[in-house]
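Taking it in order: structure first as structure tokens, then the write-up.
Excluded from the complex is one protein chain; the other protein chains are retained at their positions.
Then we have subunit A:
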Amino acid sequence: MTVGIVVVSHSRALADAAVALAAEMVPAGSVPVRVAAGAPDMSFGTDAAEIAAAIQAADGASDGAGVVVLLDLGSAILSTQLALDLVPADVRDRTIVSPAPLVEGLVVAMINASIGTPRERVAADASGALQPKQSQLAAD
């Protein structure tokens, strides 16, 4: 059982690149990841129906471990919340939407998911993903 990760962004290129960066940190194929990003005409945008499908796909590949969603901002948040209205109740109950910063949070989430961490802990650690950067950059 491995938690599935969904990345929601206004930009397909941004989401794919963030996933590629985070995937460098874990064994290949160890975490089910799905992307829902960009408008149908390849401009910037989000699509709640596409996000709902990505959540269901990631959940299906998680063998019951559930899903953590990482997202950028603005309509990504609103569309993801609407997507939760569109998925079956049991899938919704197994899905956590993380307020983590997208790139840092995704890296932390992928590493945790790859070692079999439960979704609540994956989401909690992702939410604290800015801490190492903050402490590193803090004034001495």
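Everything that follows uses one rule, which is that a contact is a pair of C-beta atoms (placed from the backbone, for glycine too) under 8 Å apart; a residue touches a chain by one contact, two chains touch by 3 or more; residues count from 1.
Just so we're on the same page, contacts and distances are computed from a predicted model.
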Listed names "Phosphate transport system permease protein", "3-isopropylmalate dehydratase", "Dihydroxyacetone kinase subunit L" or "Pyruvate dehydrogenase E1 component beta subunit protein", with the criterion being the UniProt name of the chain not displayed: "Dihydroxyacetone kinase subunit L"
Option touching the unshown chain, where A:Glu50, A:Glu104 or A:Asp125 are the choices: A:Glu50
Contact with the hidden chain (one of A:Ser75, A:Thr95 or A:Asn112): A:Ser75
Touch with the omitted chain, as defined above, among A:Ala39, A:Ala57 or A:Ala124: A:Ala39
Touch list for subunit A against the chain that is not drawn: 10, 39-41, 43-50, 74-75, 78-79, 81-82, 85
